[in-house]
Structure formats: C-alpha cells, structure tokens
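Quick one: the structure is below, questions incoming.
Removed: one protein chain of the complex. Kept in place: all other protein chains.
Think of it as A and B in the order they're written, each chain with its own count starting at 1.
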Amino acid sequence: MKQFIYGTLLLSVFLFIACGSDDSAKKGAKAGGNNSGLTDFQLKNGIGPITAKLTLGEIDVAKVKKGADLFVQKCSPCHKLDKRLVGPALRYVSFRRTPEYILNMILNPTGMVKDHPEARKVLGEYLSPMTDMHLTPDQAKEILEYIRSVGKEGKENNIPEVPLFRSSAK
Amino acid sequence: MKNSVLVLLSLLLFACQQGNQQSAQSEDLSKNTPKGQASVVDEESALNILQLAVKTNDLSTLVAAVQAAEIEHVLVNAGPLTVFAPVNSAFEALPPGTVEELLKPENKAKLAAILINHAAPSTYKGRLLKDGRKIYMASG
Partner (left out) sequence: MKFLLKHIAIAFIISAGLLISACGSGGSGNSGALNKTAAEKVFVAPGEWDSHYAFVSGGFSGQLAVYGIPSGRLFKVIPVFSVDAEKAWGFNEETKPMLTTSHGFIPWDDSHHPDISQTKGELDGRWVFINANNTPRIARISLETFETEEIIEIPNSAGNHSSSFVTENTEYVVAGTRFSIPIPQRDMSIKEYKGNFKAALSFLKVDPETGHMNIDFQILMPGFDYDLSHPGRGKSHGWFFFSTYNTEEANTLLEVNASQNDKDFIAAINWKKAQEYVKAGKFKTMSAKYTHNIYENSTHSATSKMETSVRVLDASKLPGLVYLMPTPKSPHGCDVDPTGEYIVGSGKLSASLTVHSFTKMQQAIKDKNFDGEAYGIPILKFDATLAGTVQQPGLGPLHTEFDGRGNAYTTFFISSEVVKWKLGTWEVLDRKPTYYSVGHLMIPGGNSGKPFGKYMIAMNKITKDRYLPTGPEVCQSAQLFDISGDKMELLLDFPTVGEPHYAAGIPAEKIIKRSKKFFKLEENKHPYSVTSEAETKVVRDGKNVHIYMTMIRSHFSPDNIEGIKVGDRVYFHVTNLEQDYDVPHGLGVIGAKTSELLIMPGQTETMVWEPKKPGVWPFYCTDFCSALHQEMQGYIRVSPRNSKVKLSWSLDGE
C-alpha cells in the first residue's frame, strides 16, 4: 500500500517537473564547467559590475580616509571589524575574498545573494541578506582600500581573526 | 488509504473539468443577472415599490403592465421614486381594448413610456403635493 502511495507521489512530482522544467533547462545549458551556472571568473570574483581583474597598487591613503567615513555611514550598522554582528566581521575579508568579489558584493548584494553559491552559504549562516546601499563603484573602491588597510594593520598587530562560520570556530 | 488517494485524484480531475467548462461559457456575463435589481431576493427588508404593488390586489393590472414593459428594475432602484399608481379601476376606465393593445410585445416601448410618466424622482409625501408645485416625472 505504502509503495503505491509513494509511487503516485513520485509520479506526480515527475509530472510536475516535466511540465515546469523550462527555466531550469535553460540555466543548465548556460552553465560552464561547474553546475552553478556561473563562469569560473564569476565563481572566484563574484557577479556584478566588476567583470575583469583589477590591478591594485599600494594602499591609497587618501582613499582609505574616505573609505573609513563611508564604512561608518553605510556598513557599520551591520558590520564591525572584529566582531560578528548582523553580518561577518570584516577585518580580514580582503584575505578571504578577491578585491573583485568584495566590490561585486558591495555593488550587487541582491544578485550575489540570489545567484552566487559562496554568498548563499554566508546568508545561510547569518540569515539577513546584505542590504543594497546603492553606492557608486568609486565609493566601493574607497571602502575596499579601507578594508585592505585595516587588514594589513591587523596582521602587523596580531589581531585575531573572527571566523566567518561558527562551525569553523571549533 | 487507497481510497483517499483516488478521491484526491478525482478531485484534481474535477478541478480541471470545471476550468474547461468556464472557458466554454457564454461571453455575455450580463446574462448572470437578467433582470437587474428586481431579481434580488430579500424577504426581510421593508417592501420596495414593486413588492408592494405585487402584494396589492388592486394594482394587479399595473403589475402586469410593468412586467410586460420590463421596467421592474427601475421601480426597485434606490430612486427616490414616487409612483402615482393607477388602480385596476383606472385601467378599466380606459376605452375598451386599450390595455390589451398596450400589453402586446410590439408596444413594449410605448407602454414603458406611459408607465414611467407615472414615476417621479424624489419622495412626495402627501403634504408636499401642494397646488402649483411642479413635479417632474422620470421621463422628463
């Protein structure tokens, strides 16, 4: 009897899929080598307006100062440097992610959280989706410089890293 | 258990059939309510003009005429309407054959016009019908 019910359920599921498979089929076709549907560049560097590798020089002090102000205004409600809050602690994010990934996350958080497996994983941990603060690419780059500078400062002063995932804290 | 599954399936089937029926339905949604307000079923509220007329024996000719002219819904409208209702004897006082003639389907419009000439928009209680006061009928 049970088998019969499962059979029917399975059948129904199968039929539903058959009917509604249009979208997923398209996505599958777009996919490259991996099964996320993203290009290798996107997997590594995020989805958004930054679509090519950037060349970063020495840390730009003028930008760091602007970035620090922006960080207080736009990021600090959810992010601290050395404390897990609404979102991850950010002191060492430039060591975890590529600069392009960071910029894409700032500039396109909605798209990242929707389509990028890494960002989705972080959302699963923190539950609040990152807010789109509608910053310009220049503003995002200033924040990036600030992030790079506090990372460097942290290494120099041996400030411990707050782990991204609670499970990895063990 | 098996029975419930079968019931579920047949339900789905039924839902589908209903959908089909709907798309085959007639275009004219106004046919859902052929008569307008006169078809509203309400046995609790105070009687409207039409219901009152139907219940009054002495207005049976008028009611027949209203139905023949198909203006029932006009009489049950929010109005306000005051109907100067001719009693049966008034119809009888007309030349022989007049009423029968008017009740013929081809004279529907004429009959409607005559009847509407007995309905005045607004509420005329007895004392308001003073000498010299003009009353406009719904026909203008």
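Following the convention adopted for this analysis, contacts are C-beta pairs under 8 Å (C-beta built on N, C-alpha and C of every residue); 3 or more make two chains touch, one makes a residue touch a chain.
It should be emphasised that the depicted structure is a prediction, and the values quoted were computed from it without experimental measurement.
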Completion exercise
Contact residues on chain B toward the hidden chain run 2, 5-6, 9-10, 12-13, 16, 19-20, 22-23, 25, 27-30, 33, 36-37, 39-42, 73-74, 77-81, 113, 116, 121-124, 128, 133-136, 138-140
Practice task
Identify the residues of chain A touching the omitted chain, counting contacts across the whole complex.
Solution key: 1, 3-4, 7-8, 11-12, 15, 18-19, 72-74, 76-78, 85-86, 110, 127-129, 131-134
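We take it that only the chains that are shown with their structure count from here on.
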Fill in the blank from the handout: chain A to chain B, mean C-alpha position gap in Å, rounds to 68
